[in-house]
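The other protein chains are all here in position, but one chain of the complex has been omitted.
Right after this comes subunit A.
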Amino acid sequence: MKRTIFRNQLLPWLLLAPQLAITFIFFIWPAAQAVWQSFLREDAFGIKSTFVGMENYLRLIDSAEYMNSLKVTALFSVSVTIMSMGTALLLAIAVDRMIKSTRIYTTLLVWPYAVAPAVAGILWWFIFNPTIGIMPYILSGFGYDWNHISDKGDAMLLVVIASAWKQISYNFLFFVAGLQSIPPSLREAAAIDGAGPVKRFFTITFPLLSPTTFFLLVVNIVYAMFDTFAVIDSTTEGGPAQATNILVYKVYFDGFVGQNLGSSGAQSVILMGIVIILTVIQFRWVEKKVEY
């Protein structure tokens, strides 16, 4: 809280006006619309809409497709998070041992952050292309017949790999920062006491890294649930047989392709609730950390 402030009543409103105007028109109003639409049902021609209350929500709970999408989203988010955080932690621990070559390795590892999710999807789609891709060619050598166009498991693996690949660099940067903030004296003391590297990692490093890990956990779940839309759309488009139809893709598909605005609205509202919960968790953590 600032002690010294300016006394002016009109000026702050002028300063806030652009942000508030854009926020209202493109954020709060559409979000309110989504809530409103979630209580309506439009007829097949989109001429008349009737208020149906909670019906859209009840239909979602009843819908096997929506439950499938929930399951797919959970499996997808957990897989992406584990794969990208695990790889990033391993790389961060390795780089933390380096004295001279930290910078060069960091530069070589950090750039996938800048690759658009859609492009990441296209790249991996090409690598795994069943007719000309390099991975199916290698896998067939091991006797595995890769086909993400017809096989559900293969399709899921493809979108998980493409999404996790892009997120490794982000997690890596935060893990490196977290490792560097651990005072070396702690680990030195443990080393003098005879603790080996593995023991030191599990008894000292990892517990001290847990705030970073928790923060990344939330960020990665948010990333996997929402920012991977482009990965799904540029590779599997939710298929085969709904196997990769994550919630955020379903909102888009039901709303724009299926023209089912009521259901899409209800799905939007549920997703907004999930994001708000995750954001609050994240902020609680940040607030705590600021107090230290």
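What we mean here is this: a contact is a pair of C-beta atoms (placed from the backbone, for glycine too) under 8 Å apart; a residue touches a chain by one contact, two chains touch by 3 or more; residues count from 1.
Note that contacts and distances are computed from a predicted model.
Trainee: So which of "2Fe-2S iron-sulfur cluster binding domain-containing protein", "sn-glycerol-3-phosphate transport system permease protein UgpE", "Aromatic ring-hydroxylating dioxygenase subunit alpha" or "Type I-C CRISPR-associated protein Cas8c/Csd1" is the UniProt name of the chain that got left out?
Mentor: Not shown, but named in UniProt as "sn-glycerol-3-phosphate transport system permease protein UgpE".
Trainee: Which is it among A:25, A:54, A:67 or A:241 that touches the chain not included here?
Mentor: Final answer for the missing-chain contact: A:25.
Trainee: Using the touch rule from the top, list residues of subunit A that touch the missing partner.
Mentor: The missing chain touches subunit A at positions 2-6, 8-9, 11-13, 15-16, 18-20, 22-31, 33-34, 37, 87, 90-91, 93-95, 97-99, 101, 105-120, 122-127, 132-134, 137, 165, 168-170, 173-174, 177, 184, 187-188, 191, 197, 200, 215, 219, 222, 226-227, 229-230, 233-234, 248, 251-252, 255-256, 261, 264-265, 268, 271-272, 275-276, 278-279, 286, 289-290.
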